[in-house]
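This report concerns only the one structure given below.
The complex is shown incomplete by one protein chain, all other protein chains being positioned as in the whole.
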Amino acid sequence: MFEKLKQAVCDANIELQRQRLVIYSWGNVSGINRKKGIVAIKPSGVRYDELTPDKIVLLDLQGKIVEGNLKPSSDTPTHLELYRNFKSIGGVCHTHSTYATIWAQACMEIPCFGTTAADYFYGEIPVTEPMAKEEIEQDYELNTGKAIVKRFKTIKPMHMPAVLVANHGPFTWGKNPDAAVESAVILEQVAMMALGTVTINPNSNQIDNVLLDKHYLRKHGKNAYYGQK
Amino acid sequence: MFEKLKQAVCDANIELQRQRLVIYSWGNVSGINRKKGIVAIKPSGVRYDELTPDKIVLLDLQGKIVEGNLKPSSDTPTHLELYRNFKSIGGVCHTHSTYATIWAQACMEIPCFGTTAADYFYGEIPVTEPMAKEEIEQDYELNTGKAIVKRFKTIKPMHMPAVLVANHGPFTWGKNPDAAVESAVILEQVAMMALGTVTINPNSNQIDNVLLDKHYLRKHGKNAYYGQK
Amino acid sequence: MFEKLKQAVCDANIELQRQRLVIYSWGNVSGINRKKGIVAIKPSGVRYDELTPDKIVLLDLQGKIVEGNLKPSSDTPTHLELYRNFKSIGGVCHTHSTYATIWAQACMEIPCFGTTAADYFYGEIPVTEPMAKEEIEQDYELNTGKAIVKRFKTIKPMHMPAVLVANHGPFTWGKNPDAAVESAVILEQVAMMALGTVTINPNSNQIDNVLLDKHYLRKHGKNAYYGQK
Partner (left out) sequence: MFEKLKQAVCDANIELQRQRLVIYSWGNVSGINRKKGIVAIKPSGVRYDELTPDKIVLLDLQGKIVEGNLKPSSDTPTHLELYRNFKSIGGVCHTHSTYATIWAQACMEIPCFGTTAADYFYGEIPVTEPMAKEEIEQDYELNTGKAIVKRFKTIKPMHMPAVLVANHGPFTWGKNPDAAVESAVILEQVAMMALGTVTINPNSNQIDNVLLDKHYLRKHGKNAYYGQK
């Protein structure tokens, strides 16, 4: 019944490695069937070249395992919190990709320095607040999700399909698992360019709102005119 | 009739990916048949591994589609403006390659720090002026072309086959589509080296005009003595 | 008798090259059979694509060659000193991997800037004291080992499977040769990210001890809950 979802989640996880966003088992992608309320996610600690659709774990939105013999990713409670709160998303991705993690470690938002970012991210990439002692010690992964949701109080998730968890790394999302990985690839590229930009010119400015609107809306929304549709 | 042109444009677009100047569909190359006044360009949003010559779009210099079922690249008006104004060029290329884009995002010209640059670019790589609100909101891609043409008022396009569009990324050109891509590859290399140069020594100087002349003219013009011709 | 050990050491050395941690013959991995007190190590100056298990050299813990026609790695006395003092380790790895070596050359410890590091290294990566003139001139490689052991007086080797030898490069270790190489791969990634972090924000702080504990202990020790065991 969920074969297609499991295949899509398996493929998206393998794509993480192909795109060089992960080494070893450092990353995970999930997908959701909204109608059934079922989430499919990578098993914990399994390497990408050993991953097959039958190893993908199925859970309901409260975290109860519905199918699968392996433990789900230890980051599962973060994914579930995102699905519960961001109703428009269909896939979630977590990596420790080099440049996005660098910005997360510096606890700094990635400014929108150019149209490359503006084509996908409607503004600067947000970073979460550091978590409190008790949020770390108890239900850490759930609280990571809560920190993200809190940071998005005034941001629309589908306008900003990425966040940096402070001192940790990026989570990204999209309409499906594939799109979540695409967000992660583009975030990494944007993060790399932003590092270079501040290296050359520490006083670089974010792009003008007019240019941001132009590029973002050229690709998204009802007046989009990029691509074949 | 334009089969050869379409093949050349298709090949040059695929070369962008092979040279790692683009990810997804972030870039486009065009070529022109000057006698017929026909431009061939990549379709919008199509990925490089799905590109075949029959998908290449043909237009006249005013932008009227002459052949092709797909929408041309959204950057087409920029390409056409360059062809209309730079009579000596035969191919145009646009990418968001990492290091060239970094300099474009910093809104800084790339100084001519060494003979690697001087072999191809006769001076520092120019950056356009930021565009005005109304230039962005209306006919944005055409105005991008106009901003480039304006910046080249006193520069010969074939002496400087590259420009950085402020807050955006590079456009390059050459005598044909292949040469436009070669300019993009070399620009990326030059941009990377220039970033390293200012990192080590922020007070690095541009090379002397005598050395610039020596290297540029060793490869270009009637007294060139590099290569087999 | 030691065929399995020699195979594991050979494979781990070849993995160094596959992981792009070494060029030419710049690196070596060893493993130990603790019951027999026998160490297997790469021969000196042999390239990885010419390496076969029968070329691996066997020595006792005092450095007496037990089997093998080739000279062992010139770094052998360092490896042996580590095995003699760090009773819990089963494999040792030495490379000149780019980013770890950069920190070693800067004679700076790598701060624990994020959870990527905290998952594997329980705190900042230590750097040894510079060696004295006489320690360099006589028994240099043995004294390199002693400098490491001295630096670890108050650090548990299995909590911190990596060290930077000042002005030189990293040594890493683990429960077996494979794990020693894995430590080297992760150290390199952590070192690269740390360089980027201080580039963006020179005042970046190390992560909180609560977060360090959470991540390190999530993967290590009796309460670990990452992975399938």
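Before moving on, here are some points about what is shown:
Chains: A, B and C, in written order; residue numbering restarts at 1 for each.
The rule is simple: a residue touches a chain if its C-beta (ideal position, glycine included) is under 8 Å from a C-beta of that chain, and two chains touch if they have at least 3 such contacts.
Small disclaimer: the values here were computed from a predicted structure and weren't measured.
Within the entire complex, contacts from the absent chain reach the displayed chains B, C.
On the side of subunit B, touch with the chain left out of the figure occurs at residues 113-116, 182, 185-186, 189, 192-194, 196-197, 199-201, 204, 207-208, 210-211, 214, 218, 225-228.
Residues of subunit C in touch with the missing chain: 23-24, 26, 43-46, 70-71, 74, 96, 98-99, 101-108, 130-131, 133, 136-137, 140, 167-169, 195, 198-199.
Definition applied: only the chains that are shown with their structure count from here on.
Note on chain placement: the centre of subunit A and the centre of subunit B lie 33 Å apart, centres being C-alpha means. Chain centres here are Cα means. That of subunit B falls 46 Å from that of subunit C.
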